[in-house]
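Only a single protein chain was left out; the remaining protein chains are all shown in position.
What follows is chain A.
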Amino acid sequence: MSYFQEGITWLNDPLNWTNPGGLMDRLIEHLVISFWAVLLGCAVGWPIGIWLGHRGRGGGAVVTVANLTLAIPTLALLTILPLTPLGFGKPPVVVALAVFAVPPLLANAYTGLRSVDPETRDAARGMGLSGGQLLRQVELPLAVPYLAAGLRTAAVQVVATAALAALVNGGGLGQIISAGFGIGMSNGGGGQIVAGGFAVALLALLVEGLLALFQRLVTPPALRARKRRRNAVTVTTG
């Protein structure tokens, strides 16, 4: 238990927050890396997912891609990418994290567009909407809750795995933990390890909470109500 007291002591020292390479520096670094990774993931995952969902094909490929990335260790990409022409520093970390952000974004975008009621789609077509209009005015607005759900999953995952970047000196909050292990558990590093662990865990839970709220906000009230009603129905029948 003494390590946890050391951790609290470490967190209570304002210098540990404001020093160069302290908590504030690392937090900003962490958020910047995560932001670019999620943005890159969105730029790749959303257009492909939306296009495949609009066309209504490639569902098997989406599942395969999602399952394949599950088998790739984050650590492997984080160590391999700096040795490619991407070079060291932030870019390889951002790309590595984006690779793991793509599957949830892609899969949710695909599911979102596929789950639009076929009758709604027929009605829109009957009203004379072209394919592009159908996508922009009917399918995308109805898929927004799914897109938000994908964003939430991807962002939480990126913020969580960004901590691993520290193992290859990529910066972020994980750096505090790995520096603690560098000092050594019993040489005073234990408190820093625990403090870093708390900070990373808290950040992930915070991002999860904020994005859950965001997801609720962008879900139109009508869709929210329908979902609740549907849930109620399944409860009574099941």
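As a convention for this text, a contact is a pair of C-beta atoms (placed from the backbone, for glycine too) under 8 Å apart; a residue touches a chain by one contact, two chains touch by 3 or more; residues count from 1.
The rule is simple: contacts and distances are computed from a predicted model.
Chemist: Not counting the visible chains, the remaining one has a UniProt entry; which protein name from "Ger(X)C family spore germination protein", "Sulfur reduction protein DsrE", "Glycine/betaine ABC transporter permease" or "Quinol:cytochrome C oxidoreductase" does it give?
Modeler: "Glycine/betaine ABC transporter permease"
Chemist: Quick one: say which of A:W17, A:F35 or A:F181 touches the chain that got left out.
Modeler: A:F181
Chemist: Can you tell me which of A:L23, A:A109, A:A124 or A:A163 touches the chain that was removed from the display?
Modeler: A:A163
Chemist: If the missing chain were put back, which residues of chain A would it touch?
Modeler: 3-4, 67, 70-76, 79-80, 82-83, 156, 159-161, 163-164, 166-168, 174, 177-178, 180-181, 185, 190, 193-194, 196-201, 204-205, 208, 238
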